[in-house]
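With one protein chain withheld, the remaining protein chains of the complex are depicted in position.
Moving on to chain A:
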Amino acid sequence: MRRVVVTGLGMVSPLGGDVETTWKNIIASKSGAARIERFDPTEYKCRIACEVKPADHEYGYDPALDVDHKIQRQVDPFIVYGISAASQALRDAGLDDMSEEERLRAGCSIGSGIGGLPGIESESLVLANKGPSRVSPHFVHGRLINLISGQVSIKYGLMGPNHAVVTACSTGAHSIGDAARMIAMDDADVMLAGGAESAICPIGIAGFAQARALSTAFNDTPEKASRPYDVNRDGFVMGEGAGVVVLEEYEHAKKRGAKIYAEVIGYGLSGDAYHVTAPHPEGSGGYRSMEMALRKSGLSLSDIDYVNAHGTSTPLGDELELGAVKRLFGDNLSTMSMSSTKSAIGHLLGGAGAVESIFCILAMRDQIVPPTLNLDEPSESCAGVDLVPHVAKERKVRAVLNNSFGFGGTNASLIMKAI
């Protein structure tokens, strides 16, 4: 099987418009949460989110750096974030100017969990208030989930596989895993892979709040709301943004002298077959996806130094993931660290698995693991697990495991190692 390595990284997050700014803020224990600015949330049960900050903010995002004005106007923000992250990743890899021959073997696998919800909401209001002849001609292709991959392929002339995963909060991890397989199976030499989301709009916040998924007890202290594993956690904080990596066949990367961040060595997938929103009560789906990734990787549990948990800060989900990790790691629990970066940037839904995979890669690069913020009072079951409370921790990081679990009972786990 052909080996697959990561040679480029790109990101838009609530803590920065690029990878390095975000990572610096993550390691400095900053929180991207605040009262929602994009609309007036006064009447909502949940009034907080981790929004991507405007360009003039200390760690804001400037879409104009990589996305044409016209496209910004026509498409939903999740597509704009995705184009930015993909552009950054291609530049980082030194592949933003490939020959036609190379571009025939380069593709995209950038998905989203929900897609263009803000635009569906606003154009529905146009339809209701002004009639069908006022609906934008760009409505459909400005909202479709596969239009990040579509737009990026057009911008850079990438003629290889054009794919888009939709598996709720597992999208980012599945996108990377599927794309890695496309390279391993010789469908492509280079793949842009990741996920994006921007669903912080009235119907998005209302819908997730009605599903009892969002935190509602910390509206006056937003930065305290995302608190995975803490006894006072009460739901997730919605985030937004995008993460994209450049995956490349190992020999292809080596031949051109590319900087290699990591090798993707294990990918596991499973279904809970249990409930649309609640995880399986024994965490068996998550357990099986981790176990499959481990088996594929050929590593031992003692090789894995860091787990970036799904850890969304929901009462049930955190507990079940923790239980599954404890059962899997057994005697090796004491030597690894596990944290949830959702405590800092919220839950990026379809983007989560991608940005978190990038944090895993940076943990290996810098030999430091990011913290779990707000873990003031760990629940009883946390005993014996290093959840990296409050502050980042310097330690040896040779191989990493990233978990993502989504509505519908869809699970993905990725294992990467430094080379």
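Going forward, a contact is a pair of C-beta atoms (placed from the backbone, for glycine too) under 8 Å apart; a residue touches a chain by one contact, two chains touch by 3 or more; residues count from 1.
Keep this in mind: contacts and distances are computed from a predicted model.
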Looking only at "Menaquinol-cytochrome C reductase", "ABC-type quaternary amine transporter", "Acyl carrier protein" or "Iron complex transport system ATP-binding protein", the name UniProt gives the absent chain is "Acyl carrier protein"
Looking at A:Arg73, A:Arg256 or A:Lys396, which residue reaches the missing chain? A:Arg73
Among A:Pro137, A:Gly257 or A:Gly330, the residue in touch with the chain that has been omitted: A:Pro137
Touching residues of chain A against the unshown chain: what are they? 68-70, 72-74, 133-134, 136-138
